[in-house]
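Next up is a structure, given as structure tokens.
Apart from one protein chain that is not included, each protein chain of the complex appears where it belongs.
Showing chain A:
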Amino acid sequence: MSLKDKLLSSYLTFQENQDFDNSIHDIKDAAIKIFEEKGFPTKKDENWKYTSLNSLVKGDFSLVGRNEDAIEFRDVKKYFLNDIDTYKIVFIDGKYSSYLSETTHDGVDVCLLSAALTKPKYKPVIDKYFDKIVKKDSLTSLNTAFAREGAYIYVPKGKTVSKPIQIVHFATGLESSLMLQPRNLVVVEENAEVQIIERHQSLNSNAVFTNSVTEIYAADHARVDYYKIQNDKEAASLIDNTHIDQQTSSEVAVHTFSFGGKLTRNNLNFYQNGEHNNSILKGVTIIEDKQHVDHNTLVHHKQPNCESHQDYKGIFDDRATGVFNGKVVVDSVAQKINAYQSNNNILVSDKASINSKPQLEIFADDVRCSHGCTIGQLDEDALFYMKTRGIGEKEGRALLMYAFANNVLESVKIPQLKSRITKLIANKLGVNLGFEV
């Protein structure tokens, strides 16, 4: 049975076991219909030309994990940011782990979507936002149909969440192959502020296929700072669908660090629904072997006087492949827009490849749009210069790659995270950089 058929046939049983109210059931019924019609995207789909889900959709994935709280904190400690205090929402094989988590209802809600979907007190927020921000494509719809668990973050007017929130999804590999569909809802009201770090991590080399959806709503003057750490094991694949609704004078930044995993696809969609929005999309991709990372971004400028800044850097070794597909749409009413986009890549091996494609659809006349894409090798003159100062080939290359990625890190606002990422980069490049950051 194909994965699609398996999903469709298990849908009814899944629904019967949930105590959602009718409006949620209706949303889910509509979503499964969309998925049934559209199915998994194929390479014939313009947006999926360079990323094939073939090997995944043929896989025999279990759709539910075992219900065991099977891991100890000390075994997974390294996957958390530990040197600062944080809230934690942790899932093991799709199930909430209260033992590893630290949630709150003190002024803000940092808790579980399963609770929000079922308890009456969250109903107003769920009715207003759940499934309202998303683009109803087949993968997001598939997630909507099965969505039950994930992070629920609600930050009321004027509140700043006092510490960053870590959302971590572990896969234990108890199942030989497991499909996970976490769903996060982040609502940040007027003048409120939050920082979130999200990570998907499998703990052994069994296959995991995660189809994740995150909805983020940033009200007037809200600030959201979201970091995605994608450094998973060789048999883990991730499709991340993130949909962001921005209202007047809000600022939302999403940093995506893609350092590992078999196949990673980021569908990152920004909808600017107010004036004076700032949208920041940054990414560093460093992959090797036969890994594949695809960044598919959309910034839809629907209102005037807004900005968007996209800066994606990639370093590809061995037979690794990358895709950058950055779409910027400027509606005719959206005058005085500044939209920047840059995608720079280094191919370390001649077998590595990157497909980079900007797509600009501009219907307003008073806009400033710039986009640039480079694909290159490391600068040999710089390597020689460094050697004359005693810095050898390997360290020199690493330093150049670090430097190349470095300016993307400059906008990381959590210092401990920044130094963690720098160390990850140094580790990946196999060197001691000779200095702390």
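Note that in this section a residue touches a chain if its C-beta (ideal position, glycine included) is under 8 Å from a C-beta of that chain, and two chains touch if they have at least 3 such contacts; residues count from 1.
Simple rule for what comes next: contacts and distances are computed from a predicted model.
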{"item": "From \"sn-glycerol-3-phosphate transport system permease protein UgpE\", \"Fe-S cluster assembly ATPase SufC\", \"FAD-binding protein\" or \"Sarcosine oxidase subunit alpha\", the hidden chain's UniProt protein name", "value": "\"Fe-S cluster assembly ATPase SufC\""}
{"item": "Option from A:Phe209, A:Phe259 or A:Tyr402 whose C-beta touches the chain left out", "value": "A:Tyr402"}
{"item": "Candidates A:Gly392, A:Pro415 or A:Gly430 - the one touching the absent chain", "value": "A:Gly392"}
{"item": "Absent-chain contact - pick from A:Tyr99, A:Phe363 or A:Phe384", "value": "A:Phe384"}
{"item": "Absent chain, residues of chain A that touch it", "value": "379, 381-382, 384-393, 395-396, 399-400, 402-407, 433-435"}
